[in-house]
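Take a look at this one; I'll ask things after.
In this view, the complex is presented without one of its protein chains, the others remaining in place.
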Amino acid sequence: MSRSFLATSSKRHLLRLDAIGYRADAQDILQGISLAVTSGELVAIVGPNGAGKSTLLQVMAGVLAASQGQVTLDGQPLAQLSRKAVARHIALLPQQTRIDFGFAVHEVVGMGRYPHRGRLQLPSPDDALAVQRAMSATETLPLAERLITEVSGGERQLVLFAQALAQEPRFLLLDEPTANLDIAHQCQVMALLQRLADEGIGVVAVIHDLGLALRCFRRLILLHQGRLVADGPPAAVLNGQTINQVFRVQARFYQDHASGTPLLWFPLPEKVLAPDGSMG
Amino acid sequence: MTIVKASPWLTIAVLVALLVGAGMMALALGSVSVPLQEIVTLLLHQLHVTDDGGWTSTHAAVILQVRLPRVLMAGLVGGGLALSGTVMQGIFHNPMADPGLLGVSSGAALGAVLTLHLSLATQHYLLLPALAFLGGLMAAATVYGMATSGGKTPVATLLLSGIAVSSFNVALTSFVLSISRESVLREILFWLMGGLEASTWEHVRLSAPIVLVGAAVVCLFARDLDILLYGEQRALTLGVDAQRCRHLLLFLATALTAVVVCFSGTVGFVGLVVPHMLRLLVGPGHQRLLPASFLGGATFLVLADLTARVLVRPQELRLGVITAFVGVPFFLYLLRANRRILEPL
Partner (left out) sequence: MKRSSISGLLLVGLATAVVLWAAWRLNSSPTGGGPQGTRIQGDGFPKVLIDHSGRQVVLPYKPMRIASVTLATDEILLALVEPSRVLAVTYLAVDERVSNVPDRAAAIPHKIRADAEQIIALQPDLVFVASYLRGEIVKLLQESGLVVFQFQEFDSIATIQENIRLVAQAVGEEAKAEGLIAEMNARLQAVASRLPQDAPRPRVLYWGARGQTAGAETSVHDLILHAGGENLAAAQGLVGITTLSAERVLAMNPQVIFSEGGQRTPQPGLPASLLHPALYTVEAVQRQRVFTLPQRYMTTISQYIVEGVEALAHLLHAETAGQRSTL
């Protein structure tokens, strides 16, 4: 398959949040969040809607400025770095990316090299190499000459992945990378994420599918109403009690005989809503 | 739908050749036909390359004093409008965006109409473009001011603000038109329909530096524009300072539009249709699209001005009429042939 994505990287990087708070429209969306991510981790951020997961990701990437606390990358506060410098280390793939115009796939991936080029600089061989590696890692090389508007949704997602990888980031932050993907592409993406983590990139993804989070990620961060409720191995973070309290559903745990990976099942509520609105 | 796979340099070279060809044709044709040879020797003489005679003084006067500045202005106006339109379409993610979106055209029109109505232009003829320019900038500033709050200028608000200010300007312009007397009315209408018949070297000297420098700076931001197309969040995480970039590009597009419209009057469809035409030929990547739009727009308007002069001899049609007649059918064709481009919107 593909060679190692990052040439050699044994250096470990640290992305750290200290008592982060984020406030907008007179509301505290995030409060008192402290965590640290190092290279090679495979982290999923889970939580119900409105918990602040996307906001947390954006604060981690430096897109949003924290109202309190600070984010540091290897000890340096993100706020002190230029946008381009941050982009060389951290790549954030938002949930939705507009694709209106018919760029060729290789052009789209090539945009990921923006943080590495000066305004007047011409493309260098390093750029071509990075694009090549990114596309081979995401298995999108065959699509190189096609138009981005003409490929399928799953392929488009992979192309955007490649774009993010072309930034040669230390940390890859993803907001629901598997949403709207068919099963095959979901698996492909998860395999890619695992491989990237193994090669030394810190991967942090917001995941809605609790079963996926439990199965594929090595560390879970549970957010609830803007606060960090749990942070640790998946089995510890997602158990029957936390799921009930935070997500307000019942969960049953099973184990796959062959691999031993835990599986989640959510039975539907047996009673309909009571007249006063409470669940049965 | 084809995208020219040729190298960017080849595309630019072809477009430059087309522009030069159109320019030569425009210099040769008109109420007085001047043979191409004479024009070439005349121009070479001006550039101190040759010393030959071979032209009549009448032809020299017509070519050098009247037609050459006019053709150059047509190129500058067409290029400026097309480039500005490309920038607008990129920033607003809207294929229907055109240079007048931020109220520049309507503001310039109001400035010009007031100047003509108050007969200020007869005091000094440069007052007309000056006040039109001022009107355009003021309108754009108002639009921007209204749409900005808390240091942020959301794109959707900018659009709506532009529509509001433009409507207001149009209302004021209509009012002035309704109280104007006959002789001025005709002049005002002609200005509103666009025309380059009063182009002088002074116009060229005033507009060329701004247009050429502005265009060059815009082209430097080609990659940023590409990335801005992918949404604000992705742009930020790719290292593009989206807000600042947009501010700068909109300022440049506004200045470009204002400086050309104040000399040519309101000329529609160039900024709307030319970017689409060129996008079909060279693709959506702005590194090629921006210079191509400029050159394509310049060629388009040079030919449109030529048509205005010679189509219904000896009358002269208004420039805006020609661009509309060409622009509208082409735009309809674009819509039909390229539905897919517009589908996501």
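Going in written order, the chains are labelled A and B, and every chain counts its residues from 1.
The definition used in the following text is that a residue touches a chain if its C-beta (ideal position, glycine included) is under 8 Å from a C-beta of that chain, and two chains touch if they have at least 3 such contacts.
Note that the coordinates shown come from a computational prediction; the quantities given were computed from them, not determined experimentally.
Participant: For the unseen chain, which displayed partners does it touch in the full complex?
Facilitator: If we consider the entire complex, the absent chain touches B.
Participant: Which of these, B:Ser199, B:Thr257, B:Thr307 or B:Thr323, touches the one chain of the complex that we don't see?
Facilitator: Only one listed residue reaches the unshown chain, and that is B:Ser199.
Participant: Pick from B:Val62, B:Leu189 or B:Leu212: which residue touches the chain that isn't shown?
Facilitator: Checking the options B:Val62, B:Leu189 or B:Leu212, the one contacting the hidden chain is B:Val62.
Participant: Which residue, B:Thr11, B:Thr41, B:Ser106 or B:Thr142, contacts the hidden chain when the whole complex is considered?
Facilitator: Touches the omitted chain: B:Thr142.
Participant: Which listed residue, B:Ala22, B:Leu42 or B:Ala121, touches the chain dropped from view?
Facilitator: Of these options, the touching residue for the absent chain is B:Ala121.
Participant: Residues on chain B that touch the omitted chain in the whole complex?
Facilitator: 30-32, 58, 61-62, 65-67, 114, 117-119, 121-126, 128, 142, 145-146, 149, 172, 175-176, 179-184, 187, 197-200, 202-203, 314-316
By our rule, only the chains that are shown with their structure count from here on.
Participant: Report, in whole Å, the distance between the mean C-alpha point of chain A and the mean C-alpha point of chain B.
Facilitator: Their C-alpha centroids are separated by 44 Å.
Participant: Enumerate the contact residues on chain A facing chain B in the complex.
Facilitator: 58, 61-63, 82-88, 90-94, 96-104, 107, 111-112, 114-115, 117, 119-120, 149, 167
Participant: Help me check something: in the complex, which residues belonging to chain B touch chain A?
Facilitator: Counting only chain B, the residues touching chain A are 3, 93, 220, 223, 226-227, 229-231, 233-234, 236-241, 279, 283-285, 340-341, 344-345.
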